[in-house]
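Would you mind keeping the following structure in view while I ask a few things?
Every protein chain except one is present and positioned as in the full complex.
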Amino acid sequence: MPVLEGKELRIVGFLCNWCSYGGADAAGVGRAVQPTDLRIIRVPCSGRVDPIFIVKALLNGADGVLVSGCHPRDCHYSAGNFYARRRLEVLKQFLPVLGIDEARFEYTWVGASEAQLWQHVVTTFTNRVHALGKAPRFDAVEPLLKIADMALTALRPLGTGKNAALPKLKEAIKAKLPELECVIGWQQGYDEARTVPLFARTPQDVDKFVWGPFNVNNPAVYLPTFRGKKVGIVVKGCDARSVVELLQENLISREDVILFAMPCEGTLDMARIGEKLGRYTTVDAVVCDEASITITADGKEHRFCMADFAQGKCYGCATPLAALSDVSFGAPVDVKPVSATPPELALLDSLSLPERMSFWRGQMGKCLRCYACRNACPMCVCRDYCVSDSRDPHWMSQLADEREKLFFQTVHAFHLAGRCTGCGECQRACPVGIPILALRQQIGRVIEQLFESYKAGTDPAAAPPLLTYMPQEKNIHERGWK
Amino acid sequence: MKTTVAYYPGCSAHGFSVDYEKSTQAVCGALGIRLNDIPDWNCCGSTPAHAVDTELSAALCVRNLDNAVKADANELLTPCPSCLSNLRHAAKRMEDPRFRARVDELLDNPAPAVFPEVISVMQGIARRFDANALAERVKKPLKPLRLATYYGCLMSRPAEIMDFGDPENPTLMESMLTACGAEVVDFPLKTVCCGASFGIPERAVTARLSGRILALAADMRADALVVACPLCQMNLDLRQKQAEHAADAIFAMPVLYFTQAMGLALGVPPGRLGIEKLRVNANGLIDKIEAAASGSTAPVEGSRP
Amino acid sequence: MNAIRFLPSDGLPALLSCLVKTGRRILAPVEKPAVKSSVVFEPWSEGKPLTLQKATVPAKEAVLPQCETLLSYRQTKNADTAALNLDDTPNAQPTVVFGARPCDACGYAVLDRPFLQGPFVDPYYRARREQLVVFTTTCGSGCATCFCHWLGGGPSSPEGSDVLMTEIEGGLVLQSVTDKGAELLNSMPPAAKLADGAPVFRQAEEARKKAWASLLPAPDIKSARQAIAGIFSDANFWQEQTDRCLSCGACTYFCPTCYCFNITDEGDGYEGGQGGRRLRSWDNCMSSQFTREASGHNPRTDKALRMRNRVSHKYSFYPENWGAASCSGCGRCVCNCPVYLDIRAIVLAAIKHAGDK
């Protein structure tokens, strides 16, 4: 519905029935004059407000969104607002990465008797939104294509894993194979520069195992499909984090999986390799020394130094060897983790809010909705019932428009909040090279800051932060309404 | 090992509390802390500006802080609680951008974005020497002395600005004097007003308040009161006679700066501590210390392993 | 009718300008810079840079958009009457696809059969297809994932194209291969910078021959149709072939010949709550939802069964119905697959497996 031109902006409120809706009622009873912009949607509890309702509203024309619930500890349902507080705070800090001013979204707590507070909240928030003006329309901004700077320094020397204990690994797998459905690892793909997942069921299959910087795929993605069957899996350090996260969420059980940990020396960023080799070429030969790879394609030699062409995640990797494993083929490397902004996110950080919106418009223009990102994600376990194309619930239009596509990415990022281990498979899988990992990284960063350096997939016993709460949050502070 | 620290002496250091200044310098010197006066310092605005105009008062402080920044200091020591209070208040108030803007208008140069942390000399010493480190450097333990510590009203309050431990019951001075070997009594009136601010208009009030402090110290059989504030010291020492009148008692209670007490323990000659400036004679204390020191086998310089 | 023209290297913008002036939308490959760059077809306008590289995404969009509105409605109500206005006009405009590759163009031929030549003609498809002219760049060589020649195509195969463009020294040779193409070339004004191409046509032919010669020998896959049909019920075979499949839609959405679609009615809230629309969007048989029935039952729950359908459709069912494979061998399903699942390998394995039996 169009807003009253020149008079109002579109402000949507989600109010819990028990406290804030009552507070708004009390303000009415007290004839507390308020601006007329706010449209209140009544929900049973602030915990009912899925953050993506808010993203939906903001991407579709809302100029401001306000969520109000019971004061912490006053929740009619005892804990709904505790969960809401975590989720909404994550959302608030996430919004800027989309190019949406976080001031357009606020959440607050107003009790049923706090008429004056409610009046103050509505007036202040409405004034704030008016000061920001009409929200920019996503489909009206000019697309902007920018490239992340991938020149990074690794925390540890990267290599090609040439001297890894591959024969020993094969031996160990063969020894365990009889009790396992299969062992998941890597084999050569259609040429020497491409490896693909291998599902070894026989000793002959095991001989096909390869190890090296081309082993980019995260084999953990297949584990939930084997639920209830015992399988083996060969993991790099990063893959193991996905396994741990799956364990944390009871999506697989520990006794059903045997982890073979290999010490990873880094994997190649096939996106950048592809750029050098050319889009449609034939690889003639691959030669590997300790620190670099030489690929001959269409008769031309290309040398790739591991230090320059590793995947973004490898540079900041401090756990090249899985912490959790059953059979391990290396010693843990003593690397101090350093908190650094990943390159995709650094690019977005460097842009202004309008530029970020333009950036996503430009990127999403390429998206075909093939959902390779979703299906390559080891944590996307509902993929057969993803809300991306369901009608009940009907979250998304099937229109091929950039807004819907970005909305899907936001939904994906949000569903991964506190669960994403940053394996980067979503971005790697994207055939058209959309840097969607940045959205997950932003949520990851927010989660880390809010929840005491919480990192998904590091502790099988830890509760994912958005599935729990503290009555008193250490790092979430109520914002005053001054 | 010598360390250099930025230092704001404040006006009283050059006036009536020159003994505080002397002993501060002497103690720091003995501990290897070099106090560097910040260049071109001015009044902290404590009186009367802060009561009349917080912005002007803050501007005075900010200018000092700016000078400290220019001297590359990230920590600034001051002996006087009043200076400390004003400097810290100013830094706190400057967090409000509107306040900052108004103060900037009063200054030649806009205030620096980040100020050095202002702490008392007492905290400055304690940060560098914990009780053990201090005890190691004691040459003449204050063992025979029973001391009552008195912080005054300003040092620890308001708590959110001064950050000096429990605002009602600070214990830093006790730990330092204990390290110096003294017996320290748990003095309940350690933060209760001595009445100094009424020293001129309402002398009777001052006498009563000071009298109460002195009387309790006497009742608790303290040999001396140990203070950290020039105004408290003046009030309790210089006006002790008036207080005696008010309390109908004879106190003869020496009122030492904590730096003087520490100086004695560290073996600094009394002359370099300004002990002679005290109105109530403290020679008895010195005698006790000396007697104890000579009675025991005090380690001779250089003989320690 | 045949037209052969020569376009000097710097003449591309001039030609495209003239094509735009005919009132046509030009879809041309545009490079999208990124860490992993891509080439996609986009409407061309004056001044926009384009590339003649083989695109990441085929130009299927020209006839079968990712999503199109089949119909929209709006309800008008007043106190006494209520009326429903329907609009089902196909969204179509005259279009030139400029810079497709033979494998892309071949895709149009594959799509034409079910959409135009079967018992039902799809009016939306037809409206766009009839107004489409395809300018195809012939390929200079094959690559690791190309296999058009396995399926009877090749680097300069004209199927589905209206004009073939071959790069020679100093420019492009444009050769019409249909009347539609010839007409358009002939109608180009001098401003299009087109010169007579006959004198240099030999050079173009040389280039094409060279491209053909660069291809690796193709295996014989004539028996694929029977072989695949023969092992239809061999679940183990399909299971093994699809272990690593992630069930995403990259293979089908990047395929120039895949045409499965989904129809969604989106009613509420559109047009100010007074209307709605029926959308047709790409769908893909690799998704479990593709065959999920309203009851919740799904005949193809397993990805192996879905892969069987995809391969069978391309190499068995479609050929059975239309006499040719619904695959142009462009190889995009292989190189865009996150796990490089190789349909060639499956077809060859099927032939071998059937032979072993």
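Chains here go by letter, A, B and C, matching the order in which they are written, and residues are numbered from 1 within each.
Heads up, the rule we're going with is that contacts are C-beta pairs under 8 Å (C-beta built on N, C-alpha and C of every residue); 3 or more make two chains touch, one makes a residue touch a chain.
Heads up, the rule we're going with is that contacts and distances are computed from a predicted model.
Look at the chain that isn't drawn here: its UniProt entry, checked against "Hydrogenase iron-sulfur subunit", "Sarcosine oxidase subunit alpha", "K+/H+ antiporter subunit F" or "Heterodisulfide reductase subunit A", names it "Heterodisulfide reductase subunit A".
Shown chains touched by the hidden chain across the complete assembly: A, B, C.
Screening A:Y83, A:F304 or A:F329 against the full complex identifies A:Y83 as the residue touching the chain left out.
Annotation: of B:D37, B:E105 or B:D166, B:D166 touches the absent chain (contact as defined above). When the omitted chain is restored, the residue from A:I41, A:L145, A:L166 or A:V335 that touches it is A:I41. Residue-level contact of chain C with the missing chain is found at 75, 77-79, 268-270, 272-274, 296.
For chain B, the residues touching the absent chain in the complete assembly are 166, 168-169, 188-189, 192, 216, 219-221.
Where chain A meets the chain that is not shown, the touching residues are 1, 4, 7-8, 10, 12, 17, 21-22, 24-29, 31-36, 39-45, 47-50, 53, 56-57, 60-62, 73-80, 83, 87, 113, 119, 137, 139, 249-251, 381-382, 384-387, 390, 392-395, 415, 463, 467-468, 471.
Everything below uses one rule, namely that only the chains that are shown with their structure count from here on.
A simple rule picks the central chain: find each chain's mean C-alpha point, then take the one closest to the mean of all protein C-alpha atoms, which gives A.
Separation between the centroids of chain A and chain C, computed from CA atoms only, is 32 Å.
Within chain B, contacts with two or more other chains are made by no residue at all. Among all residues of chain A, none touch two or more other chains. Residues of chain A touching chain C in their complex: 1-2, 145, 147-148, 150, 189-191, 194, 196-199, 217, 221-222, 269, 271-272, 274-275, 279-283, 298, 362-363, 365-366, 368-372, 374-376, 383-384, 389-391, 394, 397-400, 425, 428-435.
Looking at the complex, you find that chain C touches chain A at residues 32-40, 53-54, 56-57, 65-67, 141-146, 243-244, 246-250, 252-254, 262, 264, 266, 272-273, 279, 281-282, 284, 287-289, 331, 334-336, 338-342, 345.
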